[in-house]
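Only one protein chain is missing from this complex, and each of the others stays in its spot.
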Amino acid sequence: MIKVLFFAGFRELAGTDAFEVNDDSLRDIRELVEKLAETLPAELIKALKDETALVSIDHKYAGWDGKLHQNAEVGFLPPVSGG
Amino acid sequence: MIKVLFFAGFRELAGTDAFEVNDDSLRDIRELVEKLAETLPAELIKALKDETALVSIDHKYAGWDGKLHQNAEVGFLPPVSGG
Amino acid sequence: MVFSKKVWVGESDFDVGEEYSKLLESSPHSGAVVFFTGLVRDLYPTNVNDEMVSYLELEHYPEMTERLCEEILDEANQRFPFDGATVLHRVGKLAAGEQIVMVAISSRHRENAFQAAQFVMDYLKTRATFWKKEVGSKGAEWLGVKDKDRQAAERWGELND
Partner (left out) sequence: MVFSKKVWVGESDFDVGEEYSKLLESSPHSGAVVFFTGLVRDLYPTNVNDEMVSYLELEHYPEMTERLCEEILDEANQRFPFDGATVLHRVGKLAAGEQIVMVAISSRHRENAFQAAQFVMDYLKTRATFWKKEVGSKGAEWLGVKDKDRQAAERWGELND
């Protein structure tokens, strides 16, 4: 099981802040996003693929090739705007 | 009459914080310092001539050629160290 | 260099005078303190059509933010050694004029305090997992990294990850 979190604008596009994916065959973020595309809005998927979007695995920034594992927590992070 | 003020280390070398010079023929700071040399300690005069020393006339920074006038207030200022 | 570190993220407001005193207590040999506070401005001319902003909504990724803030402080300390640092960042709904963020650095000399405070702010803006939504009378908009903030962060070169 992979736990997926959406923040800020991504959460609004997803219509939810969390999502669970039960597919242990997914190897990396790229494959996870393809999986999410089956059920989540196309507009969200497009935004996740934007070059300004960030991804985290287990609270660490990761790349599009970031490896998944059992019970990973994946965060989809729009461009940050703190401070 | 010209009013001369000494600050910080210059005051300690002069042994006084203020001094009056009654000589209306003095035209500039250079001439004033020569006049002071007649009565004030040689060590002070040497310090006043150091390139790091500053001078003011009527509360404005002035140069060695700064012109004097009746009732001018001249400040002899060691290198500053505020802040 | 070992330094005293305080990082806090939450909804409540903070008191600048009190934080200043606490920072000084934690770094009694410092001769210089630089403080930065960021507040909600009432007008954002570059966004949402120059309109007045009613309030901001700030959210974050709690499991990431505090650690990222600490990493940014560690990196700043490696580059510009200092004695003490405080980072406070509010989340939730914030009205115009309210305080959002505070970064304070105490050090022996002022140059490092200024440099470290700027470094921390630049990286907070571009690396820490906070998001800000401007809500005005004409609509709401999630803000992204501003170009000038990205440029400000880039001047420091790469982070030593």
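The first chain written gets the first letter, and so on, giving A, B and C; residue counts start at 1 in each chain.
Everything below uses one rule, namely that a residue touches a chain if its C-beta (ideal position, glycine included) is under 8 Å from a C-beta of that chain, and two chains touch if they have at least 3 such contacts.
It should be emphasised that the depicted structure is a prediction, and the values quoted were computed from it without experimental measurement.
In the entire assembly, the chain absent from the figure touches the shown chains B, C. Checked against the hidden chain, the listed residues C:W8, C:Y55, C:F114 or C:W156 yield one contact partner: C:F114. Where subunit C meets the missing chain, the touching residues are 15-18, 20, 24, 28-43, 97, 108, 110-111, 113-114, 117-118, 121, 148, 152. Where subunit B meets the omitted chain, the residues involved are 5, 7-9, 12, 52, 56, 59, 73, 75, 77-83.
Simple rule for what comes next: only the chains that are shown with their structure count from here on.
Mean C-alpha position of subunit B lies 49 Å from that of subunit C. Centroid to centroid, with C-alpha atoms defining each point, subunit A and subunit B lie 74 Å apart. Shown for subunit B are the residues that touch two or more other chains, of which there are none. Within subunit C, contacts with two or more other chains are made by no residue at all.
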